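With one protein chain removed, the remaining protein chains of the complex are shown where they sit.
On to chain A.
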Amino acid sequence: MSILETTHSAEDAVKDYVVAQESKDQLRFLTCGSVDDGKSTLIGRLLYDTKLIFEDQLAALERDSKKHGTVGEDIDLALLVDGLEAEREQGITIDVAYRFFATDKRKFIVADTPGHEQYTRNMATGASTADLAVLLVDARHGLMVQTRRHAFIASLLGIRHVVLAVNKIDLVEYSEAKFNEIRKDFEAFANGFDFETLQAIPMSARYGDNVTGRSDKMTWYQGPTLLEHLERVEVGEHEIEAPFRFPVQWVNRPNLDFRGYSGTIAGGSVSVGDEVVVAGPAKVSKVETIVGPSGEVPAARAGEAVTLTLEDEIDISRGDLLAAPASRPDVADQMAAHLIWMSEDKLLPGRSYLLKIGAKTVTATVTEIKHKINVNTFEHVAGKTLELNEIAFCNLALASSIAFDPYEANRTTGSFILIDRMTNATVGAGLVWFALRRATNIHWQALDIDKQARAEKLGQKPAVLWFTGLSGSGKSTIASIVEKKLHLEGRHTYTLDGDNVRHGLNRDLGFTDEDRVENIRRVGEVSRLFTDAGLITLVSFISPFQSERKMARDLLGEGEFIEVFVDTPIEECRKRDPKGLYAKADRGEIKNFTGIDSPYEAPENPEIRVHNVGRDPEDVAEEIIAYLKDRGVVS
C-alpha cells in the first residue's frame, strides 16, 4: 500500500488509491463446518490477519477471552465473530452472521453459518447469496456426515465453487498422507455435484498455517493458501450470460411525461433499442432509455439497479417480468420445486401460503410432496408433511400464472420464499425445478341419453378432425379457420389445442415419451366424450406417434375419426418458429423437442394430407370443408 509511505502528495496518492479500489470486485462466500471444526476461529484468523481488527476491538477481545475463552491464555479468535449473548454463553454459533474483510484485490463478505443439523435453515440462507463455499473438516476426523450435508446444500443452492479446508492439520502432525486421504475421499464424493472448482487446502486456523500465510511446516503442499485462492478464484457471472430478465419492482411516474420501470436486472443485459416482452401477456415493446444510478446509459447488465422506459404505453406494474422475446421464461400456475422448510410449524400440503418470487407475491399451496430428501444420505423418502430443516421435492399450485425460470437457469427468477399468512413468518425457501401442467380431476358420470340422441338434437353428424404435424406446421391456424367456417354454417364445434390443453387438463405432463403418450390418450378420451356429446371436435396436437393416433382412432366409431396431416417440412417450421421454440431447442433449453431430439412418425394413410407451404390457409381450410361435405359430415 504505497499510500502509507507517500510524503510528497498524499491527496493524489489517495485519489489514485480510490480509483484503483473502484475496480476491486466482491466475493461472497460462506463457511460451513461442524461445531468443533474451528469455523469461527478461521474467520477470526482471516479478519485478524488482514489487519482489519482495530486496536480497541482487540482490547475488548482480550477482556472477553478471559471471561468466555476456551483456549486458555491465547486470544480466542472465535470470540471475534460469535456475536449474540446467548451463543457466547453456549460457545456455539447459532445464526448466520456476516463478516467483512478486504485485500487490495477483493472485498470479501463472509456468511458464517452454523454446522449442526437443526440449523440447515441458516446454512441455506448463507448459501443463497454466496459465490463460493468453504467447507471445514477436522483433519483428525476426516469427512463427516455433516460435510456431505454441507456439500449437498451448497450444490442445491447453486454454489459452483468449493474449498475443502482441512483444518487442525497441526493435530495430525501436518501429515500429507492424512490430507491426501481426506482430499481423495471428498473428490470421489463430490463427483456427483456440479462444482466448477474444488480446492482442498491443509491448514491450521489457530496458528495461521496456509490461511493467509504459507506454512513452513507443510513444504509438501504446493497449492495456494486460502486467502490466495479466495483472491484469485474466477467466479463467472452466470447471470450475465443468461437471457435478459427484469422483475419490475416499482413504477416510476413523477409526471405525465415520464413512465419508467425500476428494478434490478436479474439476468443478461439490455441496450437501448432492444425488444423486450412482458412475460405472460406477451406484449412487446422496445427499450427507449435506461436510467442508471448516475444517469442515462446505453446499456446495463445483470446486477445493476436501473429504470427503463419503453417506446410503447403498455400496462406494466410491480411484479411483472420483462424478458428477452427470443428466450422467454415459463409462465404457469403450477411448478415443481425443491422446498427447504424453515419453520417450527410444519408444512401442510393444501394449506394456502404466500409465495414471493421477485417482486411478485401470490397465494400458493403445496399440492404434493413427491419425496423428501435425507440431507445426510441423499435418499428419497416419502412424506406427508415437512418439518423444520427438511428438504423436499414438491409440486405447487399458484392462485394465478406467474413468470419464472428454473433455478438452475437463474437464481433470481427461479427462487421464492413462502410466507405464513397468519404469522407472516418466512416459513420456506423454494428453488424452481420446472413448470408443471397438472391435471384437474375428471369425474365420471353415468349418462342415459346416447350419442345419437344428442347428435340429432344438434342436427349434425359428430366427428373428430385430428390435425397432426410438427410444431410450427400451421395446424392451429388451419383448425381455427375451419372451425370459424363450420361455426358460420351453424355447426356445433370445439377445438382442443395442444397448448391450451397443456395449461389445464394436462398440466401435470411434460415432454418425455411417457408423458406424450398420456397426453394423447387423454385428448383421445376427451374427443370421444365430445363426439358422444354430438360435437364436431377439432384436435390440434403434434401427436408424434402412430400408435397413439391409432389409439384415438380406435376409440371412435367408423368414419368419425378424420386424420389431417399438416405436412410442412421441418426446415419451413424452423424458419417460421412462431414461439421461438426451435431456437430454444437448438440451444438445448428444451429437451425432447419433436423433430430435433424426439421423433415424429408421419401418418402413412391420413384421410387428408395438407401441403400449406406458400399457400393461403383459407384455401387449405376450404379444401378440408369440401372433404367434410364430400363425406356427408356437413351438408
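Heads up, the rule we're going with is that a residue touches a chain if its C-beta (ideal position, glycine included) is under 8 Å from a C-beta of that chain, and two chains touch if they have at least 3 such contacts; residues count from 1.
The rule is short, and it goes like this: contacts and distances are computed from a predicted model.
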{"item": "Candidate names \"sn-glycerol-3-phosphate transport system permease protein UgpA\", \"Protein with response regulator receiver domain\", \"Sulfate adenylyltransferase subunit 2\" or \"DNA-binding domain-containing protein\"; UniProt protein name, chain not shown", "value": "\"Sulfate adenylyltransferase subunit 2\""}
{"item": "Sole residue of A:42, A:97, A:339 or A:369 that reaches the chain not shown, by the stated touch rule", "value": "A:97"}
{"item": "Options A:137, A:162, A:182 or A:324, residue touching the unrepresented chain", "value": "A:324"}
{"item": "Identified contact with the non-displayed chain, of A:124, A:432 or A:610", "value": "A:124"}
{"item": "Residue among A:146, A:225 or A:269 that touches the chain left out of view", "value": "A:269"}
{"item": "Among A:148, A:206 or A:411, the residue in touch with the chain that has been omitted", "value": "A:411"}
{"item": "Contact set of chain A toward the excluded chain (per top definition)", "value": "1, 3-4, 10-11, 13-15, 17-18, 21-26, 54-57, 64, 81-86, 88, 94-100, 102, 106-107, 109, 121-122, 124-125, 128-129, 234-237, 240-241, 243-244, 249-250, 252-254, 258, 260, 262-264, 268-271, 274, 291, 293-294, 299, 301, 303-305, 307, 318, 324, 326, 342, 354, 356-359, 411-412, 415-417, 419, 424-426, 429"}
